[in-house]
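Apart from one protein chain that is not included, each protein chain of the complex appears where it belongs.
Now for subunit A:
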Amino acid sequence: MNGTAVLQARGLGRKYGRRWALRDCTLDLPAGHVVGLVGPNGAGKTTLLKLAAGWLAPSSGGISVLGGSPAGGPAQLAKIGFVAQDTPVYPGLTVADHLRLGARLNPGWDAALARERIARLDLDPAHRAGKLSGGQRAQLALTLGLAKRPRLLLLDEPVAALDPLARREFLQTLMEAVAELDLSVVLSSHLVSDLERTCDHLIVLVDSRLQVAGEVDDLLATHHRLTGPRRDPGRLPAGQDVVSAHHTDRQSTIIVRTDTPILDPA
């Protein structure tokens, strides 16, 4: 399944009233990856995820997910899992109720997988979701998303509200699921540190626009931070694209993008 696109966007945009939440986004996400969607709050991450899940319709351009239109009917919806921000569950329903609901609402529901995960997480099926800790609630929401057996799982800021330990446990569960199931993942965060270990692909959104997208290793290999005595970024060798430059009295820190090796800038 590697190589085919799970998500394709062409000039995709979405407006709320007069404000563009996302504009002119052109993107190809290959299958079989864990994609990190990063950017400051309000950059358009949630909007992009909701467009992919079919919760929102585009104002301009187009998007196709797993070869279909995101809200293109029950068969399409069954292929996509979406865990919305703050990993919502029904506080008044028990863990077992959530699994029953999942089984009723999803044609491809994997009851064995759901039960096995709940047992592994040591969750009591009779427990009300409202009484669970933040970490347990997030794990329950993830279990529902996985037991649906989607081909693409979208997660909006799943670990933002969790403490470091719960965060690690959540990402661990997610990574194990990726290893076991044939699954592509897009997960958003405003903290790059959450995504360092878990994502092999990165999308950066700033001010409603796509800044950069690509494989993490390629991005790391082509971006460099140069620190040294103060100098004029304009005098850098040709082929070094300056992304940002900061100066103090004596020192310059410059981030450049280049395909060629960095030689001593003396």
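Some notes on this structure:
The rule we apply is simple: a contact is a pair of C-beta atoms (placed from the backbone, for glycine too) under 8 Å apart; a residue touches a chain by one contact, two chains touch by 3 or more; residues count from 1.
Here is the rule we use: contacts and distances are computed from a predicted model.
Hidden from the displayed complex is a chain whose UniProt protein name, among "Anti-sigma regulatory factor", "Rubrerythrin", "GntR family transcriptional regulator" or "Deoxyribose-phosphate aldolase", is "GntR family transcriptional regulator".
The residue touching the chain not shown here, chosen from A:G32, A:G134 or A:P233, is A:G32. Among A:L48, A:L146 or A:L171, the one in contact with the hidden chain is A:L171.
Screening A:D28, A:D163, A:D217 or A:D232 for touch with the missing chain picks out A:D217. Touching the missing chain, out of A:L29, A:C199 or A:L236, is residue A:C199.
Although one chain is not displayed, its contacts with subunit A can still be listed: residues 32-34, 168, 171-172, 175-176, 178-180, 193, 196-200, 216-217, 220.
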